[in-house]
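The complex appears here minus one protein chain, its other protein chains still in place.
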Amino acid sequence: MNADLALQLGIQGLLTGGIYGLIGLGLSLIFGVMGVINFAHGQMIVMGMYVSFWILTLFGIDPYLSLMVVAAVIFALGYLVQSTIVNRIIDYPEAMQVVPLVSLGLILENMALLFWGPDHRSPETALGLDAIRVGSATIDVSRLMAFGLAILFTLCIFLFLKKSNLGKSIRAAADNRTGAILVGIKVNRINNISFALGAATTGAAGALLLPLMPVTPHLGHDFTLIAFVVVILGGMGNLLGALFGGLILGLAESLSALWLPATMKHLVSFGILVVIMLFKPHGLFGGKR
Amino acid sequence: MMDRKDQNVKGMNRRTFIKVSGAAGLGLSLTSFGVPTLLRAEPAPIKIGSVQPATGPLAMIGQGQRRGNLLAAEYINSMGGIKSMDGAKLKLLLGDSESKPEVGRQEADRLIKEGAVMLTGPFQSGVAMAIATLCEQRQVPFVMDVAALDAITRKGYKYTFRVFITAKGLVGGAVKYLKMVTKEKKVMPKRAVVTNTADAFGKGMSGGFIKFLGKSGLPIEIVERIQYPLGIHDLSAEVARIKAAKPDIIFPVSRPGDSVILTRELYKQRVELMGIFCPGSPGWYEPEVIKDLGDLILYVLINVPWINPSSPVYKQANKAFLKAYGKYLDTNSAYAYTGVLVLADALERAGSTKPEALLKALHKTYYKDPPVLGGPVQFNERGDNIGAMTGLIQVQPDPDPLKRVKIVAPKEFAQSDKIVFPAPQLWERG
Amino acid sequence: MNRLYMFMAAALALILALPLWLDKYTLGIFVMIFYYAYLGQSWNVLTGYTGHISLGHALYVGIGAYTSTFLAQTWGISPWIGMLAGGLLSMTVALCMGYLGFRFGLRGVYFVILTIGFAEITRLIVSHIEALGSFSGIFLDFNPSFINFQFRGNMPYYYISLGFMVVSMIVVRLIETSRLGRFMIATREDEDAAEALGVNTFKYSMIAIAISAFMTALAGTFYANYIFYLHPATLFGMALSIELIMRPIIGGMGTVLGPVIGSFILTPLSEISRAYFAKGGLEGLHLILYGILAILVVLFMPRGIIVYLKGASQWIFNSADKK
Partner (left out) sequence: MSMLKVNHLTKSFGGLTAVDSLSFELKEGEILGLIGPNGAGKTTVFNCLSGFSPPDLGEVLFKGQAVTGMKPHAICQMGLARTFQIVKPFLTISVLDNVMIGALIGERSISAAEKKSMEILHMAGLGSMANTEAQGLPLPMRKRLELAKCLATDPLVLLLDEVMAGLNATEVDEMISLIRQVNSKGVSILMIEHVMRGVMALSQSVIVINYGRKIAEGPPEQVVKDQGVIEAYLGKEFLDAQG
């Protein structure tokens, strides 16, 4: 085995892992509070990518600077989706929840196709091509940025839920909906905010992903699948778990390149997924049942 | 004239449309508004069907091809329609395969029902297979514009033709040009990496290329072959492996998205190369890719069944395309354009829309001066176009990003007489 | 109830006679209606009646299609036999997955993701098997004959897919009214309560997944010999899994007529909207409309269209009785 290669793959895996964590974060948050799986998750990330793409090409503002704006836009989208659709299906049997959210994904994907066309868009960004060289290894700056911000976001949201009043209400609603209603928490509003917050993290993820890969309307499916694996690994509804799940997945996929062809990369991730599901169905770090 | 609705193509509002139609040829205004048409009874339009992946993962290419089909039909009509049939106009019926075989089949069936006498399309080989079998069942001629996999024409179907080059022809061209470049430049890469997307086309192409390269006598060793899934969004691990293999040259068989990721990653990880030589795949000549990659895409050599810039038909088509969509007509759209021209030519010679007559006419096709490289379009007994050939193109510096792609071989078509190889390293381009 | 049967018999007679008047394309739409109704019905056995949500049913379609095609291409075995082999293989895979999932008591979302995981893993494995065409997929030969399950016109496909659908309706109706069906329903409604009444929910879940997988796999063989091209991504991919659950959910899960009604509404709708909007300029609009409609149905008819149809038909019959 080539030590340089292993080191390089390890670094990349770790950085990619942070991004995977961020991709899973929103899904985990939404599931944790409402018990709903957002099947339109990947498409929301793609929306985030397009919004930051737009801001970049129309105003020349780099994705790192427009990050919060993108998050806010997708926050609004999430709020709208929750208040119009998800709040109505929250008490449905799970199978019935799938269809509206899958359909939402279909709608978002094709709206992107209508608005932005089918092309692969990958404009140059400020740090898009920068890399730091340490010995023989290369650290990709845009990946490093995404990694750092992913961790920062996860911690911020974690602290927000732990410390702030609103965060505490969200957690109360997540633990016991009826109880929360009894103590006067407006659960619908809490749901709207949590879904929107989860959506906002996907928007931020989208902005951070734009420098890393070309965006097309069809990209969302893969993100949804990655998010599933990450969230199952870390435990549904467990936010820090999502981060760790992402890191594990990123490392495993990247290091698998030492032995396996790239086409089997996802075999590694789904293999891990199934093994975890069978032996620790609630995730490595515990999750919501 | 086609239906208004048909022409309300994306990105084209009414006003630009009028301009485009004006540009599409003087003939259009004469036949549409001039006296002769008013006096003559308009014959019923001849319907032909186009099924392309207008939505789904291949929408980028599919919509481009659809536009190629549309502009070609418009061009034929502007030139007076099918003269042997009293100047009957072509009416292009559009179908969307959504990039799925079963939808492609159903759409093809719909177009046949709506009266399409011939079909064209559909870029993806799998969808092509579904439609080819349907056309065999329905006995409707099917002229594939692009779909490279040889398996389709090997089925012995009577109704299937292909304007695009065969995979064998494509691969043969790649090895031929590789020999030429190394001989001319007196450099020989020793170690090579082959990468490809793991789909029918990528696997078949790169496999064939490796086989041909082995037989060619070129002393190039394939030190690594990397296949990655279609639609991958991160090639960092793969490029790390490429770097570890220390290649002199990379032979990528790619799609538009991953070519961008690959090139940027090669830059970031500073993989030292003599150059990138694409044996024949999308991803290196599309206007968006050229724009997004900037300097990084310079000097990539691509073997591809390219457009023929000196063909008057191409010049006209490109002008119309550029005006309507702000992009040049690249190879896939140009082949889509050619497909409709070949259909029109068959109709012209058959003088009828009967399948037998059309089949006979298609078999006798000798379409001179197509807008793509190569000799006249002629079909062999399998239905493959024996006139199709590839050219070698290189992306070279030019202030106008739309003019960066230059033909460098064969010489009779060349737009630039110098080939840059080895290329400067990616990070040494200022 | 008798009236319903009479109505259905009349509808069946009409459908049997339809090809006399219809053109090939419209027949093709009906083939897709029957095909998706059948797939939906197969899925319904597991999810609609037993309550285990599967989002990986494409797995069984893929196994069915690949098995019969492989057997036909390698040993020249007729797809009619290969179809059963595919069904059995698919059933075996389903039982393995069911054993793991049900034993460990994976519920709801977790079972959903397990089914997705299995389908994806199989997709990736098949993508790496040369004998199955790997990423390139399999191009079937077209040799029309009954033995080969291949036909020139759409008529035979029409009657075969219709047969599939009708048989699946009968099978599911028989299951529904049997002891087995009642235990499956009990499992769906409340697994603990069912156990407490002596229902071996594990056993009935296993039976349900086996039946469902077997039925689904048969459709795979039909697909292979109708479309002539197999590709791992289309046959094992999540897109197909999602496509095939839309109809029973919208029509009404856990009912015999739900998947059929859903398919009779959704399939033509997607065809017509595509035909109308695919003319160029608004690529993707038809999928947006399809998505919006699906959302509206679920929001306003949470138990499927069938409930409203039932209400309407009762109202019609009742007012007819009064006269």
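Observations on the model:
All chains are identified by letter, namely A, B and C, in their written order; residue positions are counted from 1 within each chain.
Keep this in mind: a residue touches a chain if its C-beta (ideal position, glycine included) is under 8 Å from a C-beta of that chain, and two chains touch if they have at least 3 such contacts.
None of these values were measured; they are calculated from a predicted model.
Within the full complex, the chain left out of the display is in contact with C. The omitted chain makes contact with just one of the residues C:55, C:175 or C:194: C:194. Shown as candidates are C:27, C:114 or C:186; the residue that touches the absent chain is C:186.
In the full complex, chain C touches the omitted chain through residues 177-179, 182-183, 185-186, 189-190, 192-202, 254.
Just so we're on the same page, only the chains that are shown with their structure count from here on.
Placing every chain at the mean of its C-alpha atoms, the farthest one from chain A is found to be B. Chain A and chain C have CA centres that are 32 Å apart.
Shown for chain B are the residues in touch with two or more other chains, namely 10, 55, 59, 63, 198, 227. Among the residues of chain C, those touching two or more other chains are numbered 127, 135, 239, 282-284, 287. Note for the complex: chain B touches chain C at residues 3, 5-10, 12, 54-55, 59, 63, 66, 70, 94-96, 98, 100-103, 105-107, 109-110, 112-114, 126-127, 129-130, 133, 136-138, 149, 151-152, 155, 157, 198-200, 202-204, 227, 230.
For chain C in complex with chain B, the residues that touch the partner chain are 23-26, 28-29, 32, 127, 134-137, 139-142, 144, 151-154, 223, 226-229, 231, 233-234, 239, 271, 274-275, 278-284, 286-287. Partner chain C is touched in their complex by these residues of chain A: 31, 35, 37, 85, 88-89, 92, 94-96, 98-100, 102-107, 109-111, 113-114, 118, 217, 221, 225, 228, 232, 236, 263-264, 266-267, 270-271, 273-274, 277-278, 281.
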